[in-house]
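So that we are looking at the same thing, I have put the structure below in structure tokens.
Here the complex is missing a single protein chain, while all its other protein chains stay put.
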Amino acid sequence: MTPSAGDGPAAQHASMSTDASDLSMATSEPTSFWADVWRRFKRNRLAMVGLGLIVLIVLLAVFAEVITKYNPGTIDPIHKRESPSLKHWFGTDQLGRDMFSRVIFGARVSLRVGIFATAIATVIGVVLGSLAGYYGGWIDGLIMRITDIFLAFPYILAALAIIAVIGTGERTVILVLGLLGWLAIARVLRSTILQIKETEYIDAARALGCSDFRIITRHILPNAIQPVIVYATLFTGSAVLSEAALSFLGVGIQDPTPAWGLMVARGKNFLSVSPHLLFFPGAAIFLMVMAFVFVGDGLRDALDPRLK
Amino acid sequence: MEPILTVRDLRMGFDTEDGFVQAVDGVSFDVYPGEVFSIVGESGSGKSVTALTLLGLHETPPARIQGGEVLWKGRDLLAMSESDLRKVRGREIAMIFQDPMTSLNPVHTIGRQIGEMARIHEGLNKKEARTRAVEMLDLVGIPNAAQRVDSYPHEFSGGMRQRAMIAMAMSCRPGLLIADEPTTALDVTVQAQVLEVLLDLKDQVDSSIMLITHDLGVVAGLADRVMVMYAGRQAELGTVDEIFYRTRHPYSLGLMASLPRLDDVHRTPLLPIEGQPPSLIRKPSGCAFHPRCRFARLPEPCATDEPSLRLVDGDAHQAACHFAEELESSTLAHPREGRG
Partner (left out) sequence: MTSYAIRRILLIIPVVWGALTLLFVLFFVVPGDPVELIAGAGGSRAVAPAVRANIEAKYGLDKPILEQYVTYIANTAQGDLGNSYATSRTVNDILRDTLKASARLAIWGIIIEVVVGIAAGLISAVRQYSLIDKLTTVGTAVPVFVLGYLFQNQFGIFPNQHGWPQWARLPVQGIGPDSWAFFFIPTGAQWRYLVLPAVVLASVSTALVARMTRATMLEVNRADYMRTARAKGLRESEVVLRHGLRNAMIPVVTLIGLDLASLIGSAILTETVFNWPGMGSTIATAIGRRDAPVVLGLTLVLVVLYVVINLLVDLSYAFFDPRVRYGKEAAR
């Protein structure tokens, strides 16, 4: 039931001009899809740098107690606001606490928020998105209306309002970011599924008698999941950023837990005299987010090289 | 008669991370005024790449032209500056492509895209260009041309879009129209109409057509002379009768033999060509077709000496096979009843 043959996906593939990648396809040895993706990812220098950064940050966070001898909570008013030195690599903050250890322990908070918020958002988003995309009809309509209403709120504003009311702290931040994040993931997945649904291999699977569940999990999701993976990676970076912003505004992580956003908020008061109080945590936020952005982009390019 | 287009020993390829893809490997041919010259081959044979090279439409890098000349009315297109080449494109040599839906800009009207040709090559103003566009749409058989001229590509059907492309290409009366798989993306019934339009316009505008296709049926119906390509090299070159009735290359023979035929009373089984198309980065030694050839004498000469294109029959029929003459008596040659 294809309309004029010029429109369908088959014709679209046929219209790709004969270029180098088509001609050289006869040469590469057959490998699995994910092995190919990893191979392309490895070639991307920025992406590998990002990956290395993430690994480094995770290692620092996990082995924090071993790496630094200072306790991030130890107050030492005599040595407050000292500049970076051999004794205190990142200097000390306004209460005399060692900055380096605070930054490293802060990595734990950021990683936890980033990963868990993304996990929540991804799980909810994938489930609802696939239901909406595959079944359509009233399920789709309902889910889309809900996302419309939620999306009417600017992201940060919604987070601010909810947290300011429910209460601050790491858990609420994770929950709120996750609950606001599933919307975009569901949308992306839904539109990808809509495209895939129309392709012929799904018709073939149905003609073979596959159950809906099997079709969704074995045929549609493995393909539709790709943009979701990219988005989830980028979302992790954005979650870290959001947590930092919320802590900065005072509605996120609270004292005395070391959190980068919070450290920036406290540090800004001393910007003119001890800028290192602000810039080390600031740089940490920047590096972590940047790492996720590089990896996310690298994934996007590796999954679909033609878009390069 | 003098040819309007002469291609001598054209050699080019692409630099890829896996190696250099030798896409066009020493191709030579002529195109004469008023004829339909067809380049035939499977995907990856280099036929489309050759056509794009003539007009310099490849991105260099990764494409790299290694040598040869392309003489259009005496001037070498490969040696021309970009600004001179631009004057040839569209005005003297026009090109249409396989998928008219993606080959037309979706945000401009058909009329504007057709008129653009006249505006840049003949300096017509907007009104005059629009009139020309309506004329051309009429010529290709689009009903209600005066209204349809303001439609967008997505409002046309596939066949009409391809006709609009033809209208656009012919609007400045080029001497040569290169048609790259013009009917591949269309339904069979529509194919016939579009081909008719092509032939019709060729006579009206007095131009030649270089038809690139993998569809032998289209070739049989339209072409005057045919060149068969394989792995970037020429396999056979001759008139359409010579290629179809007096095939002199094992590859062309294989193509003919794998076609189902309505007049085949004996119900002989289809004979596919064994094997896979070769890699263009590491071509087989000697004759590129030898791994798949029924008649190959191994190892010499088929795996060691690359056969060159030579005269094998009549005064213009050439083939690149060491044993072309022996094919005359091959039992695989089917007699045909007549052209359709």
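Each chain carries a letter (A and B) given by its place in the written order, and its residues are counted from 1.
Criterion: a residue touches a chain if its C-beta (ideal position, glycine included) is under 8 Å from a C-beta of that chain, and two chains touch if they have at least 3 such contacts.
Quantities reported herein were computed from a predicted structural model and do not represent experimental measurements.
Among the residues B:V107, B:V188 or B:V265, only B:V107 touches the chain that is left out of the figure.
Across A:S191, A:N223 or A:Q254, the single residue that touches the chain missing here is A:S191.
When the missing chain is restored to the complex, the residue among A:V37, A:L131, A:L278 or A:L303 that touches it is A:L278. In the full complex, chain B touches the hidden chain at residues 55, 57, 86-91, 94-95, 97, 99, 102-108, 116-117, 120-121, 152, 154-155, 165, 168. Remark: the residues of chain A touching the chain excluded from display are 15, 17, 46, 148-149, 151-157, 160-162, 164-166, 187, 191, 194-195, 237, 241, 244-245, 248-251, 264, 268, 271-272, 275, 278-279, 282-283, 285-286, 289-290, 292-294, 297, 307-308.
Here is the rule we go by: only the chains that are shown with their structure count from here on.
Centre-to-centre, using mean CA coordinates, chain A is 49 Å away from chain B.
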